[in-house]
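Every protein chain except one is present and positioned as in the full complex.
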Amino acid sequence: MTQIKVGLVGITGYAGMELVRLLANHPTFTLTMACSRAEAGKQLADYYPFVRNLPAGQVTISQFNVEDAAANCDLVFLAVPAGTAMKMAPQLLAKNVKVIDFSADFRLKVRQTYEDWYAITHEVPNLLEEAVYGLPELYADKIKKASLIANPGCYPTSIILGLYAAFKHQIISTNDIIIDSKSGATGAGRKAQVPTLFSEISDNFRAYGLGRHRHTPEIEQELSALANTELTVQFSPHILPMNRGILSTIYTKLSKDISLAEIHNLFQETWRHSPWVRVLPIGSLPETRFVRGTMFCDLGLVLDHRTKRLIIVSVIDNLCRGAAGQALANANLCFDLSIETGLNSAALV
Amino acid sequence: MTQIKVGLVGITGYAGMELVRLLANHPTFTLTMACSRAEAGKQLADYYPFVRNLPAGQVTISQFNVEDAAANCDLVFLAVPAGTAMKMAPQLLAKNVKVIDFSADFRLKVRQTYEDWYAITHEVPNLLEEAVYGLPELYADKIKKASLIANPGCYPTSIILGLYAAFKHQIISTNDIIIDSKSGATGAGRKAQVPTLFSEISDNFRAYGLGRHRHTPEIEQELSALANTELTVQFSPHILPMNRGILSTIYTKLSKDISLAEIHNLFQETWRHSPWVRVLPIGSLPETRFVRGTMFCDLGLVLDHRTKRLIIVSVIDNLCRGAAGQALANANLCFDLSIETGLNSAALV
Amino acid sequence: MTQIKVGLVGITGYAGMELVRLLANHPTFTLTMACSRAEAGKQLADYYPFVRNLPAGQVTISQFNVEDAAANCDLVFLAVPAGTAMKMAPQLLAKNVKVIDFSADFRLKVRQTYEDWYAITHEVPNLLEEAVYGLPELYADKIKKASLIANPGCYPTSIILGLYAAFKHQIISTNDIIIDSKSGATGAGRKAQVPTLFSEISDNFRAYGLGRHRHTPEIEQELSALANTELTVQFSPHILPMNRGILSTIYTKLSKDISLAEIHNLFQETWRHSPWVRVLPIGSLPETRFVRGTMFCDLGLVLDHRTKRLIIVSVIDNLCRGAAGQALANANLCFDLSIETGLNSAALV
Partner (left out) sequence: MTQIKVGLVGITGYAGMELVRLLANHPTFTLTMACSRAEAGKQLADYYPFVRNLPAGQVTISQFNVEDAAANCDLVFLAVPAGTAMKMAPQLLAKNVKVIDFSADFRLKVRQTYEDWYAITHEVPNLLEEAVYGLPELYADKIKKASLIANPGCYPTSIILGLYAAFKHQIISTNDIIIDSKSGATGAGRKAQVPTLFSEISDNFRAYGLGRHRHTPEIEQELSALANTELTVQFSPHILPMNRGILSTIYTKLSKDISLAEIHNLFQETWRHSPWVRVLPIGSLPETRFVRGTMFCDLGLVLDHRTKRLIIVSVIDNLCRGAAGQALANANLCFDLSIETGLNSAALV
């Protein structure tokens, strides 16, 4: 098959690292450009020893330049900070290069919401309308036609997939949702800072950003769309002493009288044609290890008869499903490849 | 000071192990008896290399026998399974040996509740009234006079201390409490079983027992007493890839209009004379490492103005504050020692 | 391509688990039989949630039976204990089913050595000659023609690949080799036992089996063959608080005057056509994470001018290269597939 040329801007973070890993196994996409200001000039295999003797290993790291990108890439993945992506994306789009952005710059439809939560002035608000939110189970049709894809955040991915069936079948109240999420430490990024040193995270557990994490408006935007009403959620992230994985424990109130067996059926029915969303048997709860390195989102359901709450436990790999793998699934859709291309590994347990 | 002789039945679990550690540093209690059916005959230092060259190391492990216990002990700690403690405790009490029981056998005041949740017939229900719930900040006066102390569960300890001030000052609703707790793996015990092997827990995270964990009735009994009304909670435990520590994220609804500063003041005021309960400054959240190996319970407070929820984050060491250390504090009270005797270490960060 | 049918006896251990993972991605081999006495009757996806929605997930776990194996399998992988494999292999071979054995039963050429180190009487010593030691870089030609393959031990794999080039070019002394190996905890197996519980391994490090580990004779047999002389090694295993990976630090004495640059060239030359053995640039040392889940063996070289020692650091994934992946590479060779089929993933960093 003809190779499709893709570039990556921002190789030094964990999401970029994961994309490099996944591209090494992709049959159709060839990494032709890898950009990093700090590491420009090195071969990728010298920066990332794990790609030595693999095709991507011989790419020379370069500084980002839109002319080079246009000459060498059909699509560019942006794994750069919020605020930087909004500068690069328009340049690439102007050259007819498709863009999949890992940052939040194009996820929020309402400019003011972005500016309130991110404290950054949006420079290209006109693109907010055009950008497609890249959650493939919900928006595959739009993704296929998109030039600019806002790749979802890791927490929102776990939460939206967890709640989708419940909203679709209108079985839960929209005004009493509490989401207690726990993420592996790769979610905190690869910047050198004391709070994410090994000896600060290992054998330790803590919450952070309670009531003010930036994924909150993204979660609310997408859930409001599913619920057909503006809703507010309580979202509480925590950081786990492990590398990968997000588990979200989602507390909801049932809005109708329905048994767990019926709920389970609705969930299974909803996801019947989505092989990556696995509704576990009643009595089983998901574990992060069983999705490690994959696109799977595993869901467990518990109905507490004492409190009338439906608890949904949703698990993903934050780097694969929550970032680079989902970006690659979106890229597959953009180029009319089967969505699963290069993404059907079993979990590394 | 005259030494007080104490015994421990059940040395092979993590709570027993922690008690051995703490007794090695205690100036007044001497370990005179250490019982284990499986390990009887060995010296304690051969079973637990960490006590070699320390006083307790030379104790010979024995089988439990009430005559020996009466001859050698002023007090016995029972670190045995639920169902076994209720057999041993009456024998010891009959010999005028004080008992501090780590199991749930004497924690629940209502026999039927115990039998429903533990599926064990209670053999000495008459002792349920007599037993004192050993949470020293709440019940020090009763503990000082008690012969039989039901040492609290680890999760309940973190939760009751977290919520106490809120109930005392009647600032939260009693019917909408969700507790999302996360515990280190020592909480799962030291029995040989596949689900707690290193490679099943490491780099993994999961929930368990949602809606049916046995600490639920204990939490509800104690919170109901504080709230002066029967209440039901949503309690969700999870297991962390680390050894020690519990963090409970407690979601409450405010029942009155009150600012975070006012709430913080109420909490500080409530715990002013309890040096082990530390109310962190507004803006700070607790971490399990900062209480490791100690009696501290660190509390962080967040008020989310968008949702009107007060979130209380409560952190303890599950083995020290949540089991052996709390038992030792209770023993200190029983023998009129200062409650802090042997228990004032700083956390091993 | 026509599917080749393979069976696995012994699914419950980590090596079997890893083989299930790898088969899920293999384009030609189909898992048609999965045997376990304890779990017979379940669907594989119910025992291993990570294969739900993948082809292998629907296999029903069965008890081993040679008739069924012969009817359903072209090849059977034996992931059973030493002593059991020697009973199953002859039955399968008699039915013309190829066998790849993960145990030590067919690795040692000298029956007495096996019986001395394993304390098991060998029941089919005649097969020792016939069995091929399945290290593909060294014995691919024999493996292609073999019916019975003794899959190498994990430690020996890391050590033999580490030392091969040095022996081939006769640059080291044969009588002064010290190998200090460190393995992830999956190497200790998946049996329920206290010493491998999470809280015994986590945040802990220890040596074990010094001077008497059963991989010693296997290492010595293979190195003696390379060195063309009987040699003895000092082999010291340790257990790491992590899941996967072996790092062997190998201390050798140079037998000739040669520079590090020359040694590095010899190593690179030796492995030029073996893409899975990666000789790192001078100054780089390997890390276990960079081979996680892969067939790679990364080698780092250090020459200490003060002591005249060449230190070789060799790193593999103990479950993939050290067990299931290597077995699959051998199976590829047995059926004339490209050796890399299904095995070319980049490391899950």
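As written, the chains take the letters A, B and C, and residue 1 is the first residue of each chain.
The working rule: contacts are C-beta pairs under 8 Å (C-beta built on N, C-alpha and C of every residue); 3 or more make two chains touch, one makes a residue touch a chain.
Treat the numbers as computed from the prediction; the structure is a model and nothing was measured.
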Omitted-chain contact residue, chosen from A:Val51, A:Val132, A:Met242 or A:Ile316: A:Met242
Touch criterion as defined above, residue of C:Thr157, C:Thr174, C:Thr196 or C:Ser236 at the omitted chain: C:Ser236
Absent chain, residues of chain C that touch it: 178, 180, 182, 202-208, 210-211, 232-234, 236, 238, 240-245, 247, 249, 251, 285-289, 292, 300, 302-307, 309, 311, 313
Absent-chain interface as seen on chain B, which is shown: 17-18, 20-22, 24-25, 46, 48-54, 202-203, 275-276, 278, 280-281, 284, 286-287, 289-293, 296, 298, 344-349
Sites on chain A contacted by the missing partner chain, in the whole complex: 14, 184-186, 190, 192-194, 196-203, 241-243
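The rule is simple: only the chains that are shown with their structure count from here on.
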Length of the line joining the C-alpha centres of chain A and chain C, rounded to whole Å: 35
Mean-CA-position distance for chain C and chain B (Å): 45
Multi-partner residues of chain A (each touching 2 or more other chains): 202-203, 286-287, 289, 292
